[in-house]
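This view holds just a subset of the chains, kept in their places.
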């Protein structure tokens, strides 16, 4: 737990990260953090606190941030919880050997890290070259270009349309072992629950669901709260969360 | 060497260099006031520097000519290079159409009139620049709207038939093996695009 608290001390500014890989990469490269020691719950709490401190309505952009965060959480879970995933057949993750998954994630992170270095170089280059101005487009006194087209073969038109009509190759899902149910599913579920009764306990409501589903459910909870549809109560950290319909 | 150093430090020459820079990037003729404002110099000094440049960039001496045109000053090509410039701008497009242009043109040819949203749906990517490019080349043109107040629809032009050597739309290569009629073809393309998802 000592290590987990270190995660909280990181004071993660999630807005500053470009996506789950970005954040995950940063976490892993922090020397003091070993992946097995990362407490996912702590990261979730840090994230939620950040959301809570936000002013104003819950925008789609924030929802997107949540979605990316969720992918991160899922990736962490996958790395950490081999046994858990083995039990969760309905999530399709058992098809992927956990070791393979870890290696795949490692490769993808390494690839992302290289790309990030490229992006950094481009950024520096852009700054260094920002005092180079050139004209975009034709010169004011240039003759207008004549774009004559050479004769074309009509068969190319048919070929182009055949390409568009061709069945797409079956997409490889090997890179997407982490699928999760849509947030809307839980929005509806919680709204329905609050139509039946004034109050429910979140932990009971999601009991028996996979951790990924629970994470998505939690996200739905946050969205309802931001929209002012519900009120939340929790006596202490890690105690059950109570949910009321907002008056 | 002495002379060059002198030129570099001369304020009028320095201003002239700034004006050269402004004129070479300008997308339109620039008025003296615009040049003065951008160069952070007085209009009178700008006129002096323009006089210097006019002597340097003139017919017979330079391939770049500073010309006073309606609304201000602009750099243009020297007349002696007119033939070369004509060869540059009138080169027939050898590569023909890009993949994006060809796909868009095929959709308009076989399914037209179609709107940009429909084209985008079938190709799986925004069609604005491809449509604009084909319009500019005169291969497609606007053809009414998609219902009252709807999106503009496009169809091919006579120039299109000329370029592709077609006497009429009925001479387009048959796609019977893909679909029975235009409507069926459209449905099939949209269905595939939805599965492709990109």
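As written, the chains take the letters A and B, and residue 1 is the first residue of each chain.
Methods note: a contact is a pair of C-beta atoms (placed from the backbone, for glycine too) under 8 Å apart; a residue touches a chain by one contact, two chains touch by 3 or more.
Because the structure is a prediction, the values reported are computed rather than measured.
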Only one copy per chain kind drawn here; the full assembly formula is A x1, B x2
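Convention: only the chains that are shown with their structure count from here on.
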Expressed in whole Å, how far the mean CA point of subunit A lies from that of subunit B is 39
Per the touch rule above, subunit A residues touching subunit B in the complex are 133-158, 160-168, 171
Within the complex, subunit A is touched by subunit B residues 21, 24-29, 67, 69, 74-77, 85-86, 89-90, 92-94, 96-97, 99, 102-103, 105-107, 109-110, 122-123, 136-137, 139, 163-166, 171-175, 178-179, 185, 188-189, 192-193, 195-197
